[in-house]
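Now for chain A:
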Amino acid sequence: MSHLGYLIAGWGLVLGSISAYAASLLRRGRVISAQVSADRQRWMTTDESAAEDDA
Partner candidate 1 sequence: MHEIVAVATKDLRIEWRSKVVASQVLPFAVIVLVLFGLALDADRGTLRTFTPGLFWVTVLFVAILAIQRSVAVETASSAFEALRLSGAAGWKVFLGKAMAVAAQLAAIEVVMLLGVIILYRTSVADPMLVVISAVAATIAISTAGSLYGVLAVGMGVRDTILPMLLLPILAPVLVAATRAFDDALNTAAVNGWTWTVMLACFAVLYAIIGSVAYAVVLEDT
Partner candidate 2 sequence: MPTTTVRQPEAPAIEPGSGTGSPKTRILGIACLVGVVVLFVFAFFLTEEDQVQGDVVRMIYVHVPVAIIEYFGFGIAAVGSVMVLWRGSMWWDTAAVAGAELGLLYSGLMIGTGVIWGRPTWNTWWEWGDARLMTSLMLFLVYLGYLAYRRTVPDAETRARRSAVIALVGIINVPIVNRSVEWWANQTLHQQSSLSDGRLEDLTLFTLAMGFVVFGMIFVWLLIHRFRFGWLERQAEMHGLEAALAERRAQRDADIDESLAHPGVSEGDDMRGGDDMGGSDDMAAGSGDVGEAADGAGQQSGDQA
């Protein structure tokens, strides 16, 4: 396969960056969700009315 170095660099950059970003996002989310009571995290509840209060 020609240009293998470029391909690895390009695909690696994309997949690596996205994975790193996703991992940091999950980690930060877990840290901060510990500081917020569960009833404010409405995606874990089924209460649709909560969707209105901040719009």
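Following the convention adopted for this analysis, contacts are C-beta pairs under 8 Å (C-beta built on N, C-alpha and C of every residue); 3 or more make two chains touch, one makes a residue touch a chain; residues count from 1.
Inclusion criterion for the candidates: all candidates are chains of the complex that A comes from, given by their letters.
Please read these numbers as outputs of a predicted model, since none were measured by experiment.
Candidate 2 is the one, among 1 or 2, that touches chain A in this complex. Residues 1-4, 6-7, 9-11, 13-15, 17-18, 21-22, 25-26, 28-38, 40-41, 43-44, 54-55 of chain A are the ones touching candidate 2 in the complex.
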